[in-house]
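These notes are about the structure you will find just below.
One protein chain is absent from this view; the other protein chains keep their places.
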Amino acid sequence: MQEGIVLSMHRICKAFPGVRALQNVDFTLRKGEIHALMGENGAGKSTLIKVLTGVYPKDSGQVYISGINREITVKSPQEAQNLGISTVYQEIMLCPNLTVAENMFIGRGNYRFVNWRSMEEKATEILTKLNIPVRATQQLVACSLAVQQMVAIARSVDMDCKVLILDEPTSSLDESEVAKLFSLMRELKSRGVGIIFITHFLEQAYEISDRITVLRNGELVGEFEVEKLPRIELVTKMMGKALDDISELQNRKASNINTDTAPVFEASGLSSAGGARTFDFKIHKGEVNGFTGLLGSGRSESVRAIFGADKITGGSVKVEGKNVRITKPKDAMKHGIGYLPEDRKQDGIVEDLSVRENILLALQVMKGFFRPFSKAEAEAFADEYIRLLGIKTASADTPIKSLSGGNQQKAILARWLLTNPKYLILDEPTRGIDVGTKVEIQKLVLKLAEEGVSVTFISSEIEEMLRTCSRLIVMRDRKIVGELTGDDMTQLKIMHTIAGEAAQNG
Amino acid sequence: MDNGLKKFSRSQLVVPLFSLFLLIVFNLIRDVGFFSVIVTTNNEGNTVLSGNLISILNGASELAIIAIGMTLVTASSGGQDISVGAAAAIAGSVFVRVLRENQITMPIILAAFLAGCVVAIIFGSFNGTLVAAFKIQPMIATLILFTAGRPIAYWINGGATPTVSSSLLNYIGSFIPGIPIPTPIIIVIIFGVLVSLVLRFTNLRLYTQAVGINERSARLTGINAAGIKLLSFMILGVCVAISGSIGVSRIGLINHETLLLDIEMDAILAVAIGGNSLGGGKFSLTGSVIGAYIIQALTITLYAMKVSSTAVKAYKAIVIIAIVIISSPIVKEYALRLRGRLLGKPKEVTENQ
Partner (left out) sequence: MKKLISVVLILAMASGLVACSALTSKSKLIKVGIVNNPPAESGYRAANVADFEKVFTEENGYDVSTYYSLKNDEQLNAAGQFITDGVDYLLISAAATDGWESVLSSAKEAGVKVFLFDRMLNADESLYEAAVVSDMAQEGITAVEWLKSQKLDSYKVVHIQGAMGSDAQIGRTAALEAEFAAGTMTKVAQQTATWDEAEAKKIVEAVINSGEEFNVIYAENDGMAKGAVAALDEAGITHGVGKEVIIMGFDCNKWALRELLAGNWNYDGQCSPFQASVIHEMIQKLEAGEKLAEKKVISKERGFDATTITQADIDTYGLGE
């Protein structure tokens, strides 16, 4: 193996029934490099990682790692870890009810006796060094997602890894946390750790990585140095086609908002036990608006209150000018409101049910307990929407949990489109899914608005909101602190509003 | 391999059906005539069928019915109701109480059964409310009735073993004149058909599975998750009342201490043997019913082999451990891999990216 290379994967193949997940993929990781692994959902990123970490056996191909002069076969994640390959997954795989320190040390070494105090001291030392704002004795479940993510990384880092794999580590972090994570990654890089960074965020890939390897449909598109790869080219390579859709989107912002008639939905003084403080809100027919703010600013809590997902503690609600009571999701659904939740895994999909059942669930509930759809009807609906949204699945009978994240999200979207909503709430519909699907969803939102559906669109990516929304509601500390429309809708303005400087600049 | 067979080999019914098959083959090797059914005349003068096969089908009736309800509770709540035996004693006691206070006629029997049903549903709702509204673990919630149920049953009749005797009651517990098949078997068939109709014409299966798999998602699609859990406990209440009434009718006596003794454990086992996850979610009622018949066939086999009475439970435990281990995911995956190696086919894994 060449000098300076920590990991080399050569002509890796892996097939699942009906799917050739990886075909002759090469991948090379150098010492002290941050290497972004990019591609649409289904491109083979996760499969490549799972082959590398021994979750799946490879069908053919070779893997070499520095320090071992022969081909290696990794049979289990444990073995991968012993070889110095550590992984931090997108979904945090720690034990929520143990402390931070316990999580950092659990399952390591062969000791039978644990010196709790020295373990805590050591954990504190690492946490301080990495500037992670958490006490070692705190229960993990009490920490924010971002901190949990950092603890997971700290755990891996401490295990003397040569190769650190970060599978979408930033998808649940806000910008300051991303910055912290990046400084952590740079620190590790300077120590010679090779980092494989899987992400959907183009900006982040450009900000931090040295090289980018692009996969598409299980094949290698190429390995590029970041400086020599313009963004538009990267997107083109990932999508496999020239992409001007994104710029096209920009100017299609719906202009047919009808403010003469009563708002489709109007809430005053709404509050919930789930954390929404008293707020007023309205949305007109055909309007796309957005809630923005930092993590924990109350944007998700507010839309949950609109949908009746949490216990409502006060306020009144009007739908198309008429007073209605919405105390549970079914009430909202009856009034034509749909809600795609933020946490797809916990609140969205029903894992073991088929794609078809997942798509049909909301419409079926609205139709009633005693009136199930016939098999033919169900198949027709599901097939229609699988085709319409281009959901990639082996069949409509496949359990939804075996779909990729983006396709799961599309299925949930299909669930709500099928109910033919007047008002659709999409909370982070594009989180953790590939660029292609993101654009598709954004286009879909605008198309729905054109057809007269009102949409609330929430995203952590401000550019995405700027592209789709005609009005932005800015939240801070669970309160609405501003509303931006038209020319006011710029990144800078939003930042200022979030930061509480709107008065000076507005 | 054709598609149907392949689909079947992945179905959760493989292990239970295979176990049942093994039990049958084992018995046939042991005694060719084991399953022979003979026609005889009973002491009431009716022509009836008898034999081990009939004994198995007949004897498993109560268990099969309760296993159906237990499956629904397991699927929706991810836990088990351990109070079914005690609740059956209560329902049976109500049944007996009503019968004893009236001249026994068919309408009175029906009324007594309905009274038992109502009481069992009330107790089921009690369990269901603890589980659905107060989020108490099912086993803990039902521990209350498990402890208190049989004393309550005693109190209903105020005596230990009150008896009821009527030829009409024999119609339910043993045979209806002119029909050679034991009535409990017919009741199971009717109940099974009713349940499958309910599953066919309502969304019970979809809702129950959705709630069992992901309660939060289910709630956000408008499903009343607590209501579905409560409903499953109420349905189990009906199952319990039917089984309790059959149990009483068989002997014409209720012993509140022994009526359907330990049936909760057998019912949970039937659910597990049927390939259902005890953690809730997807379920197969057919699997659980097959599980019930496996347990009964096993018991009858051991009796027929004259296994010493003290050892019967131990043997049962061994066979059940074997079945449960065979159907565990680890063994299944190993079997798949082995098959893959033997046939030179790639290992089948869930598709992922």
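By written order: A and B. Residues from 1 in each chain.
The rule is short, and it goes like this: a residue touches a chain if its C-beta (ideal position, glycine included) is under 8 Å from a C-beta of that chain, and two chains touch if they have at least 3 such contacts.
Keep in mind that what you see is a predicted model, and the values were worked out from it rather than measured.
In the whole complex the chain that is left out makes contact with B. Touch with the chain that is not drawn comes from one residue among B:Q12, B:N42 or B:S166, which is B:N42. Within the complete assembly, residues 40-44, 48, 50-52, 55, 59, 140, 143-144, 147, 150-151, 154-155, 159-163, 173-175, 182, 247, 250-253, 255-261, 299-300, 303-304, 306, 309-310, 312 of subunit B touch the chain that is not shown.
By definition in this document, only the chains that are shown with their structure count from here on.
Residues of subunit A touching subunit B in their complex: 15-19, 21, 41-47, 50, 56-57, 59, 307, 309, 328-330, 333, 339, 341, 346-353, 357, 361-362, 364-366, 368-370, 372, 394, 398-399, 401-402, 404, 415.
Residues 200-204, 206-207, 209-210, 213-214, 216-224, 281-282, 346-353 of subunit B touch subunit A in their complex.
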